[in-house]
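Here the complex is missing one protein chain, while the rest keep their positions.
Chain lettering (A, B and C) follows the sequence in which the chains are written, and residue indices restart at 1 in each chain.
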Amino acid sequence: MAENTDQLVLSDDPLHPANLIPELCRNFYQLGWVTGTGGGHLHTRRVYIAPSGVQKERMLPIHIFVLPYPQAEPSPHTDRVFLRRPTQNLKESACTPLFWNAFDLRDAGSCIHTHSQHAVMATLLWPGATFTISHQMIKGVRVGGVARTLSYLDTLVVPIIENTPNEEDLKDSMAEAMKKYPDAAGILVRRHGVYVWGPDWEKAKTQAECLDYLFEIGVKMKHAGLETVLNT
Amino acid sequence: MAENTDQLVLSDDPLHPANLIPELCRNFYQLGWVTGTGGGHLHTRRVYIAPSGVQKERMLPIHIFVLPYPQAEPSPHTDRVFLRRPTQNLKESACTPLFWNAFDLRDAGSCIHTHSQHAVMATLLWPGATFTISHQMIKGVRVGGVARTLSYLDTLVVPIIENTPNEEDLKDSMAEAMKKYPDAAGILVRRHGVYVWGPDWEKAKTQAECLDYLFEIGVKMKHAGLETVLNT
Amino acid sequence: MAENTDQLVLSDDPLHPANLIPELCRNFYQLGWVTGTGGGHLHTRRVYIAPSGVQKERMLPIHIFVLPYPQAEPSPHTDRVFLRRPTQNLKESACTPLFWNAFDLRDAGSCIHTHSQHAVMATLLWPGATFTISHQMIKGVRVGGVARTLSYLDTLVVPIIENTPNEEDLKDSMAEAMKKYPDAAGILVRRHGVYVWGPDWEKAKTQAECLDYLFEIGVKMKHAGLETVLNT
Partner (left out) sequence: MAENTDQLVLSDDPLHPANLIPELCRNFYQLGWVTGTGGGHLHTRRVYIAPSGVQKERMLPIHIFVLPYPQAEPSPHTDRVFLRRPTQNLKESACTPLFWNAFDLRDAGSCIHTHSQHAVMATLLWPGATFTISHQMIKGVRVGGVARTLSYLDTLVVPIIENTPNEEDLKDSMAEAMKKYPDAAGILVRRHGVYVWGPDWEKAKTQAECLDYLFEIGVKMKHAGLETVLNT
């Protein structure tokens, strides 16, 4: 099947999702989000997904999976449907069901997952259910990840869910947190990383960078003994 | 209008402001000044301004705004005047009025704004009105950002102003601090970042790097319990 | 001899070991594993070894040593056998006998050595015989470096051996630790660095990155006063 579907991932357009995903993964590799970065992009009723377990800075368009959208989650009795699978013996990212949360619950066009150490340290230094920070450069962050941007006077709240051994099993608790915190621009997973999304790949990437910046400065403030939320 | 004014931003000269601004933004992105970097460059009575909200490492010359100089600040009754606006639905950097401070009050030819975490941490660890450091490599910093360089025996003083929800609203307090500290080479904005300038883009960039180096080493000294100003 | 054996290291294939080793060394240089990185790759009964004492980011295929495999360790009465030596006055990596441990004891196809500061700090902050961490992103690490990947519920254990003045003299204690900890994916050397391996160069590189990520987050957790192993 794969031979006949290569045209789904071969394009001269540098902004085609199958070209963008490898480029962004190289980009994130250079930012130090070394391991485990992944992404899913929804474009004209198709979802493009990075493979699992490849070296992210060496990913190629031919490694990309393509799935139809919408699509119900596979059950014990159904398989996931693909429009295209790579010829190599690759597996789609284990985050696939979690990207679906962003598409289904937020109308996102793109979802990014990283294991950034700033995100992980934030989940360790904020042992409760949320990461919170105020009076920092939060004005690039969008309400719910997709709507208007926050104001300097808002407090950023990012829910933290507990990790599970299998990434797929995070789907329900992530969805629950997204419903409980409809304004949240991302979901932290304790001792694991973060899921971020946006209306398109550019805004998803910007959201990922803005949130990572805030996790980093929040962790630095904790280490310096500073309060991260001001009551004014 | 924009179609007719593209020649204002299309040039084979790599040192043309419309080529330089995107290159410098890529440069700063790689230095880790990831989000929110912006710059305005004054060149032969024209001001070239980076757009707001684009991915700074992917900015192109056609994204650049061009304004005439001098130009009075727009009021409720007047609009800002442009020589050229990008065709895309972009907005000029919210820092535009603050760049004008550097042009008007210091005769600067270039002004750079970053959200560097070293700058932000400096404003948190120096809770007063100024960041001060002495007996460090301050000799690259220029008096007022544009005149002779400091000596190793001088003490560097950078005013810190309080942030406001809208970047434009910083204009008056920034101007006030620039007048109160005429020798200051930059203005820190608490919990936000820094504005730095120079007689031309090369010197503005060098000033930005020198000050960032000093914010970084100052923060490290604070963490190590060391005094940053020596009384000799 | 060398002139006749250049074909052993000259190939148009970017994945040929003699092209890969220099590329990976540049890669590691950029990741900040600046000094002392080395690697040995076993491919079709030949071992390709980086030279010692060259600038790792400027290494060329013609600098690579080629040795037959299997080969007994040289003794006072025998010399090491080479299929190819560089014409320059270079010496093979002092780690050569240690790479052999990975080939002989783990059937590894590739072994990487770094002086990463995260690895060195881990050996200083874990003064005992092992580095241990749990409930982190350890699921990229393979049992014994070559078999199935670990689960989030496993505890990662990396033995730490004591350093010796000559790298060759680590061979026996490294082999002993590999036998005592058959599941270990790497061996830390106190105040020195780490040895990591995998079934092929891609997986060895991934193992090196995963372990380095865990040394880094482990060191950060120690500094923050957090336990790195949870008893659940």
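What we mean here is this: a residue touches a chain if its C-beta (ideal position, glycine included) is under 8 Å from a C-beta of that chain, and two chains touch if they have at least 3 such contacts.
Predicted model only: the values in this text are computed from it and were never measured.
Trainee: When the whole complex is taken into account, which chains on show are touched by the absent chain?
Mentor: Its contacts among the visible chains are B, C.
Trainee: Since one chain isn't shown, list which residues of chain B touch it in the complete complex.
Mentor: 31, 135-137, 139-140, 151-153, 202, 205-206, 209-210, 213, 216-217, 220-221, 224, 226
Trainee: By the contact criterion defined above, which parts of chain C meet the unshown chain? Give residue numbers in ascending order.
Mentor: Looking at chain C, the ones touching the missing chain are residues 30, 34-36, 53, 55, 115, 117, 120-121, 124-125, 163-165, 191-193, 223.
Everything that follows uses one rule, which is that only the chains that are shown with their structure count from here on.
Trainee: Chain contact graph: line, ring, star, complete or other?
Mentor: Per interface graph, the chains form a line.
Trainee: Relative to chain C, which chain's C-alpha centre is the most remote?
Mentor: Max centre-to-centre separation from chain C belongs to B.
Trainee: Through what angle, between 0 and 180°, must chain A be rotated so its C-alpha atoms fit those of chain C, rounded to a multiple of 5?
Mentor: Superposing chain A on chain C takes a rotation of 90 degrees, nearest 5.
Trainee: Counting only Cα atoms for the centres, state how far chain B is from chain C in Å.
Mentor: 45
Trainee: Give me the residue numbers in chain A that touch at least two other chains, ranges are fine.
Mentor: In chain A, no residue touches at least two other chains, as defined above.
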